[in-house]
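Below is one structure, written out as structure tokens; comments come after it.
The complex appears here without one of its protein chains, the remainder shown in place.
To keep things simple, chains are lettered A, B and C as they appear, and every chain counts its residues starting from 1.
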């Protein structure tokens, strides 16, 4: 196999054009690939269609930086701090630009991505009947179950152009191990046209093959592998580093105004060349978040 | 938590009444709980509805022993030896009794069980369009995709009364670890009204909790836990013992006639009190199949 | 609120715990009357023991380590849709007398006055759990005659609505606020108890719908010292429990 390992810069340059639909943050609160989101901002991607359940503040940053035209999500906010200011400004005032939102619930977006992964046109559900979400989303259909006559909602498949998932370890072909909750990561990776794996550690194929049940996506579905330690900060990566709660709260306080948002992006994204520089800027704070993990090893049963 | 550990005899007595729909052999060729199938035969269960993709010779044995009224399966045979004689006799001559077969493919039964696990009424697919399987099955419906107008087949949910899955290890509450391919085991366990976990080894809860990604079904969905080493012979259990190919071939040769089948069942099922006695009867042959596994241990990453 | 929320969890139940205060209610319930309750977290975590430290999100490492199942969102949502989840917690920005909740937007969805984060898993829990437990600050602008957007369906326009809408079960069972506890009877909120020191008049003034009061109105049972000590031990800085939530 030829190695697929590349830099974050090259992965974004080659695989994420303007206008692409991009799924990220698919494990919900953990393993959000902030390093990928920041590179999208640095490369000034435009008109992206963001797809993801929760995303914590990653979507807020991309929206505020003007990268986004459409959002398909269940929740856009700051989980431990409250509302997302940039998202509010975009929706309430069209700043920096108006965006289209296709409302989802966590279940409906999981079903849409599962349908995409299965090659099914839609999945039928009883969830959200009587909610205003179907009307606001605009892509669902009401139907009746041909078996029982009961009311159903049909959730059409979502097939992202690109899915970015962060994992603890992968080999050079992209066979990737993720532990901790998977959220909708596997569906999103299997549904996508191109999947970018962002690995905290690159390991030998033999480490992956010692425990193939832990593989979230096989290399054959992976387009690029980025070796990027600490890619998820301030979100956590199980066994590697903890969530930086205070960072989320500081972001919340700092981005209340457009000026504050711009300053935050300058400080933490535009004027930071890459993730290595970002971690260096975090300094001792980063060291304190790291878990004393055990090095990657063959699984033994 | 109260322990759910019980004997195979009690698990079958309490949780599998005559007429029950029972999913087993859900990992396809490996991890088939033959010990469970044999106990159904010993307790002379009748009118069962068997559910499973492949089942290797487990379904053939249950059909030949007269336990079965209905089969929902993709394949009934002897994977490395050829046709299934008891199944042939039942279908061709009604011996020992006629059975109803609801034809499936591996994908359609996977979708039916996934729909059951998701609480969805059905899953839509493009597979099997133009095949005679939908007509022979009788439970599918043709439909057109309301989004595209394309032809679709709707596979209705299957929710077994009982699912029996064999795993390498479980705790007393039924939190179960299975490694190796999962086939449709997880869907079948989550879709069922009662799930019986058959564990090669009972381990402390801390072993399960050290690696919750390996859990195939959580204890909260499990009705009974049977500690039954060697429960899958002659099928394999990854890391514990290999497939006994010769046993399958001997069964194939021995069961060509009804008399031969009856003698085989007497020798290996009726006159064997339980799995412990069965393994003792196998003797050195059993010892030669066992893998030098590593004892259960906490996962370290 | 946390103490009352904990009381709504019965022993042995499977509960969608969500985040913030319900996380602490789950801890309290497990350590008091419901030791066999199971906590389900929609990102794909199932726990039979609460995490040993304060959680800021359900995805904190401490909520994952020691779980009995790390799964996918679809697995847990499947259990919910299948009818395997007894109860779930959600909050909201606005609620009406029938328990319909808005967490999407104040004002018009297209041009919102205040854009809220959205459903998360809330609308699914409201649609599919057997019983919904709602926790909210008590405020006339939040307890409204009619909400601007129904994110999470409650009892719609009242009794029988859920069945007509095609929802398979459930609906709000209780609304716990900073002032009172409402029980849903025939699809409408009825004041069941007022928190110690809170008058019915104050509750009436702070509630945007005509108040229905239970014949057997009582005072909300205050948290025991044991429960208070569990809450304070779990959230010593009062990160979640001091905000008046």
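Things to note:
Here is the rule we use: a residue touches a chain if its C-beta (ideal position, glycine included) is under 8 Å from a C-beta of that chain, and two chains touch if they have at least 3 such contacts.
Small disclaimer: the values here were computed from a predicted structure and weren't measured.
Taking every chain of the complex into account, the absent chain touches A, B. Only one of A:173, A:200, A:228 or A:244 touches the chain withheld from this view, namely A:173.
Residue in contact with the omitted chain (choice from A:45, A:169, A:221 or A:275): A:221.
Residue B:77 is the one among B:33, B:64, B:77 or B:156 that touches the chain missing from this view. Although one chain is not drawn, its touching partners on subunit A can still be listed: residues 1, 116-120, 173, 175, 186, 190-191, 205, 208-209, 212-213, 215, 218-221. Although one chain is not drawn, its touching partners on subunit B can still be listed: residues 27-30, 53-54, 56, 73-77, 79-80, 83-84, 87-88, 91-92, 103-108, 110-111, 114, 125-133, 136, 150-152, 179-187, 235-236, 238-239, 242-243, 245, 248, 291.
Criterion: only the chains that are shown with their structure count from here on.
Listed here as common contacts of subunit A and subunit C: B. Separation between the centroids of subunit A and subunit C, computed from CA atoms only, is 27 Å.
Centroid to centroid, with C-alpha atoms defining each point, subunit B and subunit C lie 40 Å apart.
Separating the centre of subunit A from that of subunit B, both taken as means of CA atoms, is a distance of 37 Å. Across the assembly, subunit C contributes residues 45, 64-65, 70-71, 74, 77, 80-81, 128 that each touch 2 or more other chains.
Residue positions 118-120, 213 of subunit B are each in touch with at least two other chains.
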